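Starting off with a structure, shown below.
Omission of a single protein chain aside, the complex is shown with its protein chains in their original locations.
For chain A:
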Amino acid sequence: MPGKLKVKIVAGRHLPVMDRASDLTDAFVEVKFGNTTFKTDVYPKSLNPQWNSEWFKFEVDDEDLQDEPLQITVLDHDTYSANDAIGKVYIDIDPLLYSEAATVISGWFPIYDTIHGIRGEINVVVKVDLFNDLNRFRQSSCGVKFFCTTSIPKCYRAVIIHGFVEELVVNEDPEYQWIDRIRTPRASNEARQRLISLMSGELQRKIGLKVLEMRGNAVVGYLQCFDLEGESGLVVRAIGTACTLDKLSSPAAFLPACNSPSKEMKESPLVHPPSHGCRSTHNSPIHTATGSRLTQNFSVSVPTLIYTGMGSGSAGKEGGPFKALLRQQTQSALEQRGGSPHRFCRRREFPFFTLTAFPPGFLVHVGGVVSARSVKLLDRIHNPAFVGIMGNTRSYKLLDWNSFNSDEPETRDAWWAEIRQEIKSHAKALGCHAVVGYSESTSICEEVCILSASGTAAVLNPRFLQDGTVEGCLEQRLEENLPAGCGFCHIPYDELNMPFPAHLTYCYNCRKQKVPDVLFTTIDLPTDATVIGKGCLIQARLCRLKKKAQAEANATAISNLLPFMEYEVHTQLMNKLKLKGMNALFGLRIQITVGENMLMGLASATGVYLAALPTPGGIQIAGKTPNDGSYEQHISHMQKKINDTIAKNKELYEINPPEISEEIIGSPIPEPRQRSRLLRSQSESSDEVTELDLSHGKKDAFVLEIDDTDAMEDVHSLLTDVPPPSGFYSCNTEIMPGINNWTSEIQMFTSVRVIRLSSLNLTNHALNKNFNDLCENLLKSLYFKLRSMIPCCLCHVNFTVSLPEDELIQVTVTAVAITFDKNQALQTTKAHVEKSLQRASTDNEELLQFPLELCSDSLPSHPFPPAKEHLESASSNSGIPAAQRATSVDYSSFADRCSSWIELIKLKAQTIRRGSIKTTVTVEKTSPMGEGNFRNRSAAPCANSTVGVVKMTPLSFIPGAKITKYLGIINMFFIRETTSLREEGGVSGFLHAFIAEVFAMVRAHVAALGGNAVVSYIMKQCVFMENPNKNQAQCLINVSGDAVVFARESELEVVSTQQPAANCQPACTGGEVTT
């Protein structure tokens, strides 16, 4: 019985009027966890009840603690009839289960009802007491931290990156249960919300177990998705990267956070991996300071990876993805429920990483994008309930999901295993042993489901996968291997056995290694990459009509179309990239959506000019019928237009690479025309392999042959893409290459558009145009709306396409606009350094200067050059220091590396200076200021009325601020329905209100955890359905992110002495408890 959950219901406010007669409400609250329910007293006749209940205590297994959400239902007491529900609050108590996150959840939660939306707020306090559990066979995984962030979280350091974890759970969708025929939609939606909440908890727990098995303590890049498969059920699946993280003590300031390093050091070896992370075993290595100690605690199993290039010739044998896809499709049609393949030992099976940004030195080479898709038929369950009411009892038994679903997860697992296997083999073909920036997605329409997976094949530094502690050694090795800034571009595959035809040149940076002419990746731009100019958002958009068909015929039709779509999307991307005068794509995400009568493809990426890669050739237009004079003229006119556009774009994005005389490089870039010919001959000679090669050299990328009007239109559409208005930039990666002086103003937003196609002119061409216009107009609208923020950049622009109905296209965009300062680039560098020096001298002289001096002394031995910057990043650990040149580099990871090293020095310093630090801490403990900074929302719920601001961002950082603490993952699922659509302002009014409510609920949960921001926020699903004739609509939204506490850098400067002490507080108290 390892946990006690305590809940207190304090008060309510702004409740709705439930009794028309008195215009008041007699509210009471039901608190439910698992199967236990408590009730508060009825607080009569008030819209602002003060229950001030006792502590309701639930004594539960930690397994339940992880799975179950806390359900709080607010009801209106009615003497004569049934009590009316006002609304509910689901609280995920997971953040309370690991040691350093929140210790209490306390605050105002919006009371949510699926029909009425938010109806007032309720003030709740939740606490958990965990007891020690040394049971080896336990099923819970309390203490494993989850992060949505797809990089190592800012105040942690990766000791080991273990690798891929995945899991899925299947259940029946309550909406399709027999009981749904007799209950209200509201009850069914509530059942759905509850179930999904439960399933996510279970999934997270299971993944946690896998992580513990791997001896990790965290999951980074955790991505959980729902597949609403309709009648065949509901699948909740998740992938992530298991890591062992080490908390950087006080990254924000110089004072060491832990006041008793000796104690920590003594105790950490005692910690057993199975129990580490639990609240009760507080002295887990998470707080320890030196990395080298840790290696002793963890016996590391080495991932079975192939380190060097693959065996020659293996590439050719790999079938193209589409061949495989066809194969699978036919198989799946037969396979349906039958042979569920065995599960292999999952560990290390797939060397995949969901991360998109990495610690320096982790990424050695990048091969290219690998992706795989597969079309599957969802099984239709024969449901006797549909026959008649008589069948009810029987059908219920049949539908008992324990029995009938028993093989379902296996089937789904097998499907994904197939795809992952394929991805793995593609990566191998590229000479890579790992896949980074890996993600999975599905698109479902009726009973057809497209499963997609994509990632970037890469060669990783094996050292990180075992132990990341021998950093000095590691860096030296790296230094030998790769020159900074271009290493990752060098081809990982064997030049003679190229997996696909690509044009190789010597690296423009180091001139030693070969690089491809274009590079596509799904990851963020590595921090040390040398980029020229700025980046921009590049999108390829495509629609394909498809005949309406049933089951297998439908699946076949789709899988026949897929390769063509993929090919075209790729061609578009390539052309647009060239048109922008750039040579690499980062953050590439190709989404293929299936609808009743069409397929949609949308690819988004951020184009950049990598200094290491060759200058991209132009685009040549060639006509098929060269005889016609006027035609020739027309073509030359187009050609001129294209050339002009390229020149203009180069100017716009400030791409002016240094001129390098070609002799030096040794392999001159052929004239575009020449080169294309060269490529073509190559591609002709190679057989199947070309199919694999979507991500690289393509003949059509260079020469556009205008042989029909369609192609003509394509060229036109290329030219009609309007650049964003001046002062605006956009990208879909974390940061914009080339901009580094962000100011602190951010605005996260979600925009949704649905268009109805007129069914008359449904040709591929018209469809394409409509879709293109839709996206372009959406972007234009965004630019217009956010014009007051100029100069600004839209970062992490995330487009999602869905086809809710026959003629409807829905596009959902989530992004964040960040302002930046045009003029301060250079000055800030100086200012920062001066400031940090000042701080150093004023705050605590010797202690601070000690590491700084050492730091600068040791500079020559480090690979990154400018002393100033180094100093700065080490001292202020600022996320975005201004770079010297126009190159866009986020130096924070350098800083991370430095600070962990500085810690070592600090430790030494501490032995001398410990006395003084201790006094600081004790002072802080009593000072209300320190507490106030930390978490004071619980103190006086009613007194402080103003609502605290909670920032939301899809990025992993907050510009101009430091994340001081991660409080836990936010993963919420809501359904909203209405039967009075017109009255609520139509579809737009309905969805607008709902999204605003979702934001509000996310903010409220974060605030209750004591946080002030959500990072890595993502809206994973927004399924909207309407029935205007019935005046009804319904929407499902699933969002997630990491709740954090951040402090402005300016504030940090002021309270730099207080902050670390405050940080340290829970650790200290925890230590006291255990010792």
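Going forward, contacts are C-beta pairs under 8 Å (C-beta built on N, C-alpha and C of every residue); 3 or more make two chains touch, one makes a residue touch a chain; residues count from 1.
As a working rule, contacts and distances are computed from a predicted model.
Participant: Refer to UniProt and select, among "Cell wall / vacuolar inhibitor of fructosidase 1-like", "Aspartate aminotransferase", "FGF1 intracellular binding protein" or "Telomere length regulation protein TEL2 homolog", the name of the complex member that is left out.
Facilitator: Looking only at the record, the undisplayed chain corresponds to "FGF1 intracellular binding protein".
Participant: Hey, which of A:Met952, A:Met972, A:Leu1009 or A:Ala1047 is the one touching the hidden chain?
Facilitator: The one listed residue touching the chain not shown is A:Met952.
Participant: Of the residues A:Val104, A:Ala187, A:Ile755 or A:Val1023, I need the one that contacts the missing chain.
Facilitator: Candidates A:Val104, A:Ala187, A:Ile755 or A:Val1023; residue touching the omitted chain: A:Ile755.
Participant: Which listed residue (A:His14, A:Lys39, A:Arg511 or A:Lys546) would be found touching the missing chain in the intact complex?
Facilitator: A:His14
Participant: Please pick, from A:Ile115, A:Leu808 or A:Val1023, the residue that touches the omitted chain in the full complex.
Facilitator: A:Leu808
Participant: Out of A:Ser988, A:Asn1027 or A:Ser1050, which is the one that touches the chain we can't see?
Facilitator: Missing-chain contact among the listed residues: A:Ser988.
Participant: For chain A, which residues reach the chain that was dropped from this view?
Facilitator: Answer for chain A: residues 13-14, 108, 110, 118, 121, 725, 747-758, 770, 773-774, 777, 780-785, 787, 808, 810, 945-947, 949-952, 985, 987-989, 991-993, 995-997, 999-1000, 1003-1004, 1024 touch the chain left out.
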